[in-house]
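With one protein chain withheld, the remaining protein chains of the complex are depicted in position.
After this line comes chain A, so read on.
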């Protein structure tokens, strides 16, 4: 790559070097030790596990039915009965937040995973085969990088129409070029290692070299980028819902809850405070874990 790596800010520069091949067990243990040293990242990881548990068992954990209105308790502040208060229909906000965890996790994880799958395949092909194939994919990602990411998502939603499934597509599309670039650069350096050359000289097919030898080398970069992007995906999805382009207002989506509460900001600010705080903590946790993973998986950034 030329000066482009500086020119395009959307894809944060990530480890270009694959880990030195060592026994996978030792590698995993070394990673675990390094990761656990970072206390903040560890706490954040626990919070994320909690989010997954809440997402999985949400319906059993809600103190109230998240969709049942209670017209005797409209916009009540936090109390012993309703820890996070009630919204403009008297629905329990905590229950809606718990119920919405599943939606948020599903939207952000699926969009990032879709981006990871397509981006990784494109990056592997582009880095391994080079030539016009490489040029095509890289110019394509230049084009996607030409739109500031939230604007790209807004444009895609404008074409496809509002709705959460379209939000997933929009957020996935702007994630693809970042994966493609990162995986391409890892592939380029992995392609030149001795063991790949050895495999090739033994007559292994290209497809085998890519999947058995190069792909595993890219895994740590994939994991780091996935974790770094989930926070951004949650934010993007919430932003789109806030603008009325994502979840319907009837859905217990964190961004949509915030958007509804906006009209009652002066009389019942807690309707806005709690969903926003939840989004903030979830994004913060993913960003902290992403940072921790990068420091633990990429020896280059270790100070």
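As a working rule, contacts are C-beta pairs under 8 Å (C-beta built on N, C-alpha and C of every residue); 3 or more make two chains touch, one makes a residue touch a chain; residues count from 1.
Heads up, the rule we're going with is that contacts and distances are computed from a predicted model.
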Options "Imidazole glycerol phosphate synthase subunit HisH", "Penicillinase repressor", "histidine kinase" or "Glutathione transport system permease protein GsiC": UniProt name of the undisplayed chain: "Glutathione transport system permease protein GsiC"
Option from A:128, A:215 or A:242 whose C-beta touches the chain left out: A:242
Residue of A:73, A:186, A:256 or A:272 in touch with the missing chain, whole complex considered: A:272
Residue among A:62, A:108 or A:287 touching the omitted chain: A:287
Footprint left on chain A by the chain that the document does not show: 2-3, 6-9, 40, 139, 142-143, 146-151, 154-155, 157-159, 161, 231, 235, 238-239, 242-245, 255, 258, 262, 265-266, 269, 272-273, 275-276, 279-280, 283-284, 287-288, 291, 303
